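Structure incoming, see below.
The complex appears here without one of its protein chains, the remainder shown in place.
Letters A, B and C mark the chains in the order given here, with residues in each chain numbered from 1 onward.
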């Protein structure tokens, strides 16, 4: 099969190219770039020299030859290509936010300032977080045309960290806080002040506090997992603080989830702070096991052993999401920590995982990279 | 005046030496190191070559010649030196946790596993966070012997971020969450796996989640600012998550503080998440102004202009704490972000600030470094 | 086949484990570690969790089960294992310097301060730089017992950069200068001051100037390529300056090779410096083509296109050596720049390449990683 990548000159597109070039089910690649049409991709990414020998074309040419199309375009410009692929009956996996909200145009418009060009496509499109939607995606794939809205990087890390707590009654209501840090590749390939080495190296800074566009995506995912019919921000409020960390890849997120009465622990009777008691540590271990069991069939979720904490450097270049849990010393909140590679599980790897599901390949096909420690 | 530094071979000690070497009121330095006695400090820190020409002595020799003594020793080993300084009537500024809890030996023992050797010294010692205790410290200084417990780095960043909210009725009770990231110098000078370049570079990881020793110090500071007679962890619970970030210096902390009814905002009537409304942004600006006014006489606190967020790189090498605030989009919590240089305001700079207060020098004396952007 | 790794807890050993775990011809791994015997390798390298499930044994147990053995031990301690493998007829690929000098014990003793335990093994052992010795290695492999001295990282980068110039008469005699910078993983897994994040991050420093142990290895390789019977340092002097750069992986080396009369260019007639003339640029292009042709059958050497310069980040995690050339503006010297990943082509990848040659596998088997740009 030929796989097509529209918008291959950006970082997400280039990562898809990198991964697909070693995918055993993909025979060849076609790729487009508006800015670099006619150039070889190795002229833009010299790391591909001698290894990936594609000349960048226009999107139409790519779609015409491909059996699956990945779109790594800015928000709001790819629907026409989605429509073409749908018409041709080939799966379209979209890295932008365009298809992440199904037909909820209101929320898309509120956060991305755009409207839908082909509203009917959004009725059939699917949000491609396999750990949430695998079944639906498989069913849809059998039916013919598939349009996948590939999740955002932060929502992937946050949702996977929260799902077991939400699904199994650990969450007791109230604000969930998501505090996350991303590597600089999250800002994409275009140079800018915020990603200029001297200004971001050796420094950390938050951005878009409480106003990052991934907020409604995370909120919606949480509601889905809770089986709530409607997203209700009053009932399920969240706070999301993204930060830039001086590293290339990775998202480390920490979630603070208020525990339900069933899961709350009574702290040791003391008026002063104490480290988590052994009772709390035992309950923490029960939560860890619950998480492990929840994800036992998931290839790419690693609920870490007791006392091991996630580090972004330990999922580097892999499609894994590493997770650890801790009940706070007062027994009232669950702290969940997750780490992913923002460019792999947070973007290109997850897109390939979605492709594998659609075509019935082994879900880990082409995604068996062992994380490099350094 | 001669200033003495006990434990000058560690990072905190060496930073004190670096700062004091350019302090206009300090005529000379004396310094000790058990491991390197007899060596020149520039043999250990070649950056000092030709500039700081001290031979490391034993602690007794240092104390004998000094008019003020800084101790940068491990926890639990410095009380004898404190006693000697007190006896000689010279101020003793301690970088360890030994004197951070006044006479609350119970909490010290619970978290540091040690007991007090000279309980009476802890009755007169003072916690040296100038923005909290300046008045008491000035009064004490007039009375003669002064023992200062210099604050921990995380507690400094967290407390300064929370104080105005606590003091002015913004805090409505409930768990305060502190999510913080520190540069690697926080781990000190001794090489170890966690600080080995290949394993911490280009990676982020949490550590001691909910069990870091700075937890009771932060909790106590919060209670003090609230004018609570007793620390009551049930009433004022907090969660503290420290992380290592791949940078040399800096702490970036984010606090989530539940707002009191008076300060809560009603979000725009919507069932779905929205960015903060203009009403919330107006109230955020009121909070910003309240913070600015609260700290208007503080030399080292910069409540940043509207829409500017702290970055650790912008306080690098300075004694500043930069602060920004944001009410979350649901109007229920205050998000406060603070940035300090962990080695300066978080350690050595604050120690020198305490010395300046004790001796009645201008509080910024020797601390006028403009942060270098890179 | 089962592959064995002795000394798997160090960085080179762990990289071999990482690569072999995805090698299509290796069915299983056995690994040893003196310090961690009985532990799972993922206890030491959490990045391996769920992916590499080996319990560390003792070396004897590993040798007993393996069809090929890699030794990643300190210099001077592995000969006994080499002897055992030789006796059992299984290939032994040694990452230390012990077998890099054939039977030249004098040079080994002078630079490593050790003597040979089994001198006869050194008579049959072979230096495993495939681009130099592939033919000999293939022949030896047919004969039975094989002991390979896997090259050092700097010698690999330097030799591959120099070989075409030496073999094709570009070199005109005189001192060859090798100026190289290595990532911090070159210092291994043991924490130490020089690799402590705060002291090596954001800084560059040379070390062992003119006295690094890789000097005689580079010199010997150069002589081999020139077909000199004896190493003669007077005739073929070199200067080698290694440096530590604040990055995880990679060696960037620059070689300055005096040109032979045949290849010298006459600069434009000017008393003052000028950029390289078009005549010099044309000759530079001829040299580039000569290099490309010299390496045309080499899978892992990429002589870069005109005007593209190597960057260590562009060979990251791959077995490639990227090379570019430039004749200096006076037409008298060839500047050659090469980049490798010190842990792959400079260590573990090259070892696997040697294994592939020995067993007649495709030389790129298990080594087809596309370098990640970031």
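We adopt the following convention: contacts are C-beta pairs under 8 Å (C-beta built on N, C-alpha and C of every residue); 3 or more make two chains touch, one makes a residue touch a chain.
These numbers come from a predicted model, not from an experiment.
*Asks:* For the chain that is not shown, enumerate the shown chains it touches in the whole assembly.
*Replies:* A, B, C
*Asks:* Among C:245, C:301 or C:367, which residue is in touch with the absent chain?
*Replies:* Of the listed residues, the one touching the omitted chain is C:245.
*Asks:* With respect to the chain omitted from the figure, which of A:196, A:266, A:286 or A:306 is a touching residue?
*Replies:* Of the listed residues, the one touching the omitted chain is A:196.
*Asks:* Touching the hidden chain in the complete assembly: which of C:118, C:256 or C:294 does that?
*Replies:* Result: among the candidates, C:256 touches the missing chain.
*Asks:* Could you tell which one of C:2, C:124, C:279 or C:335 touches the chain left off the display?
*Replies:* C:335
*Asks:* Tell me where the left-out chain touches chain C, residue by residue.
*Replies:* Output for chain C: 104, 106-107, 110-111, 175, 177, 179, 181, 183, 198-207, 209-211, 215-216, 219, 230-234, 237-239, 241, 243, 245-250, 252, 254, 256, 267, 270-276, 309-314, 316, 324, 326-330, 332-333, 335, 337, 339, 373-374.
*Asks:* Using the document's contact rule, name the residues of chain B that touch the chain not shown here.
*Replies:* Looking at chain B, the ones touching the missing chain are residues 11, 14, 18, 21-22, 45-52, 185, 201-202, 248-249, 302, 304-305, 308, 311, 313-317, 322, 343, 368-374.
*Asks:* For review purposes, identify every residue of chain A that touches the missing chain, sorted by number.
*Replies:* Its contact residues with the unshown chain are 11, 183-185, 189, 191-193, 195-198, 200-202, 246-248.
Heads up, the rule we're going with is that only the chains that are shown with their structure count from here on.
*Asks:* Taking each chain's centre as the mean of its C-alpha atoms, which one ends up farthest from the centre of chain B?
*Replies:* Farthest chain from chain B, going by C-alpha centroids: C.
*Asks:* Same or different: do the copies chain B and chain C touch each other through matching residue numbers, with over half of them shared?
*Replies:* The interface of chain B with chain C is built from mostly shared positions.
*Asks:* Could you grab the centroid distance between chain A and chain B? Build each centroid from C-alpha atoms only and quote it in angstrom.
*Replies:* Chain A and chain B have C-alpha centres separated by 36 Å.
*Asks:* Based only on mean CA positions, could you tell me how far chain B sits from chain C in angstrom?
*Replies:* Their C-alpha centroids are separated by 47 Å.
*Asks:* Can you list every residue of chain B that touches 2 or more other chains, as numbers and ranges?
*Replies:* 183, 198, 200-202, 246-248
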